[in-house]
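A single protein chain has been removed from this complex, and every other one stays in its place.
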Amino acid sequence: MRRLGLMLSTAILLVGTTGALAADLTIWWTKGTTEIEDNAFKDIVSRWEKETGKTAELSFYATADTEAKVVTALKAGSPPDITFDFSFDLAYSPTWAYEDQLADLSSVIEPIKGEFQEGALDSVYLLNGATGKRGYYAAPWVQMTPHVHYWKDMLETAGFSEADLPKDWQPFWDFWCDTVAPALRQKGERVYGIGQGSSTTSNDPYLVMHIYLNAFGAQVVAPDGTLQIAQPETRAKVIAALNSYVKPIKGKCAPPDAVNWGGADDNTSFLNRKNLVAMNPTLSIPLSQKVENPDAYNNALRTVPWPNGVDGSPTPTIISVKQILSFKASPNPENAKSFLALLLKPETIGPMLQANGGRWVPVMPKLLADPFYSQSTDPHVSAMYKQFTDSATLPLPHTYNRLYAKVMQEQLWQKAMGRIVIDGWETDKAVDELAERMAALLTE
Amino acid sequence: MIDTSADTAPWRLRDRLFMVGISIVLIVWSLLPIYHMVVLSLTPPREGFAGHLWPVNPTLENYVTVLTQGDYYLSKFWQQFGNSVFCAVAASAIVLVCSLMASFAISRLRPRFGPLVSYVALIAYFVPATFLAIPFYQVMNTYGLLGNQLSLILCVVAFATPYAIWVLQQNAHTLPDELDEAAKLDGATPLQMFVLIYVPLMMPTIVAVGAFALMLSWNEYLYAFLLLSDEAHFTIPVMLGQFMADDAAPWPLLMTSGVIYMLPPVAFYYLARQFQTSGMMSGSVKG
Partner (left out) sequence: MTTPATNRIVTSPAAVRRRGSLLSFEESWSLFFILPFALTFILFIAYPIAYALYLGSDLSAYPRVLTDPIYLQTLVNTFVFIVFGVGVKMLLALALSSFFVLPGRGVRLISALFLIPWVAPHIPTILSIRWMLNSDWGMINNLIFQLFRVDGPAWLTQPSYGMFSIITVHIWKYLPFWTMIIVAARLGIPKDLYEAAKIDGASPSQQFRYVTFPAIAGVFLTSTMLSAIWSLGDFNSIYLLTGGGPMERTNTLATMGIRYAFRKADFEAGVVTMMSALPVLVPLIVILLRRMREQR
């Protein structure tokens, strides 16, 4: 029995050490919506392995899980070498750069600086609080914006055509809620109008809300970084924008479960035709249908520009540049840089993004000029290209004030929505609570 | 209330109806979610949202997809199933070794510190596992075991062993002392007594305790989710949990994998039932 105990402890030691014999490069990546997308990335990882003769360990996580895993591992002192998640640019990198937690990627970015769009470079040129200097603390690799999708065939079943759709902000949404959805319900179809999410567990409502703010001309943070939300004029616009956002939820035009949707539930509900309209960043919704359901992709599903803002002009869009991070505490900084250098070569990333079917938009002008995007006949990719090139763009508020990232981290906008739709608060009271918390976060 | 020693005389009609009523309620209550799972698993993938009461176009397509790993979400199904089996078997083996040895010492060798050990085991048995998840994660990080399946195995060992000791010890007291005395007179060492007398006589309880550890490991979600970090190392519950967070995840396939994952413990449970009702359940609460 003693020998058994000895063997057991040796075994534990052995397994323990093999676990510690980690790869030369650890990558935690957010899973794509299709197998093609992940395989395209895997190919690049194996290319790096072949070219360098080193080993990489690539783990894919679901959207919400990458964020949690990285945040926890960073706190525990064992972050990966390379990681990508949707939330980094919105909620974390400005703070982490300031806290001196990120690896300086200047040596990777500087040599290829000329390839990037200016806005993309700006978004990763972050201030380090420890040194007081700015540097490239993240690698920009793609960009995205929220899109509006609807089911054209269901609109027609309800007895309308696309020409009937109003072009202006509130009339557009009201039309779906007050006219199309009720018409379908009359026919016995149990369907909702707009997939208006307000959940704190998803990032989508945060992005969409900022388009609503743009539509109402509400600038929460001024370009000089000062918080404007409490100023009467801005406050009134914010209240109007929030009212417009929660209207479908209060009016039971949004599926009731939308108040608790995770990042994927909006896709699920819309794709299964439980609601007519969806607002979602990237083209993940149509692309999920491309292979298995080409008819839906080409005919039934539509991607359209946002309705005009309340002043009658096109609503400025928002763009979120997605970032790849490496940490100061990452075990293999040099390997991380060598991998990024390979990934960010236009010859590498260009074909990879095209293989994804156009879910993401490149951040390199040369790549975006490729006919794949600029002369696309694909109904969704061409609509996306138009949205990126034609519409005016407003930066997200954290560009002006890095502390605004905490607003996203605390999901303050969704909390305000929750006050209104769950607790039944008046909108102005919810905005006051929001403004107070924002002020506290931004004056830290 | 009806008591155990109800008359053997034929029941009145009203009692009979009452019994049938309760039976129906109990069956519906217990099986509705399972039934729903099975219905979805027999539903074509695109129709998972129809909310039908029974499968309208029943198909075994989902089972074929899962068993052949025919979907991207399930591309490592068998590997992950294997991980679940490996963790469960390894955990129960270690639980059995630790708890048999400890309970033998406490109940047969009766050292002065025996009561203290059993007291400590009892305290550990009471602690809700969830409450230790945060420090456990940190401690595993310190040991360098994060992401390693061993961390999950050791977690099950930590939480199942105290219970196992408690149950084994209760049953060990029923073994006659004369056996030990006789063995001692024959010059047997404690080690021989353990291997040749104690373990064979405790077999029914060992089965019950082993089954408990197997099921604990098989079911574990929270710790598996926190401690494992690579798809290739996931157990099935973690893989199933990922469906909740994924875009456009095929739920009928999730339910199909769920049905398949449910079969081993249910089958095992009914096969080993006579052991369990005696050891596993009644042993856990005596007071």
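In this document, chain identifiers A and B correspond to the written order of the chains, with residue numbering beginning at 1 in each.
In this text, a residue touches a chain if its C-beta (ideal position, glycine included) is under 8 Å from a C-beta of that chain, and two chains touch if they have at least 3 such contacts.
What you see is a predicted model, and the numbers here were worked out from it, not measured in a lab.
J.: What is the set of subunit B residues that contact the non-displayed chain in the whole complex?
T.: For subunit B, the residues touching the absent chain are 1-6, 19, 22-23, 26-27, 29-34, 36-37, 39-40, 49-53, 94, 97-99, 101-102, 104-106, 109-114, 117, 119-124, 126-139, 143, 154-155, 157-158, 161-162, 165, 170, 173, 189-191, 194, 215, 218-219, 221-222, 226, 237, 240-241, 243-244, 251, 254-255, 257-259, 261-262, 265-266, 269-270, 273, 277, 281-282, 284-287.
J.: Which subunit A residues would touch the chain omitted from the figure, given the whole complex?
T.: So the residues of subunit A touching the missing chain come out as 1-2, 5, 8, 67-68, 71-72, 74-75, 190, 192, 199-201, 252, 255-257, 259-260, 262, 269, 272, 274, 414-415, 418, 422.
In this text, only the chains that are shown with their structure count from here on.
J.: Measuring centre to centre with CA averages, how many angstrom lie between subunit A and subunit B?
T.: Whole-Å distance between the two chain centres: 39.
J.: For a test of understanding, state which residues of subunit A touch subunit B in their complex under the given definition.
T.: 1, 4, 8, 12, 15-16, 19-20, 28, 31, 33-35, 38, 57, 59-65, 69, 72, 76-78, 262-264, 267-268, 271-274, 284, 288
J.: Which residues of subunit B touch subunit A once you look at their complex with the stated criterion?
T.: Per the stated touch rule, the residues are 48-49, 72, 94, 97, 101, 137-138, 141, 143-148, 150, 191, 194-195, 229-231, 242, 244-249.
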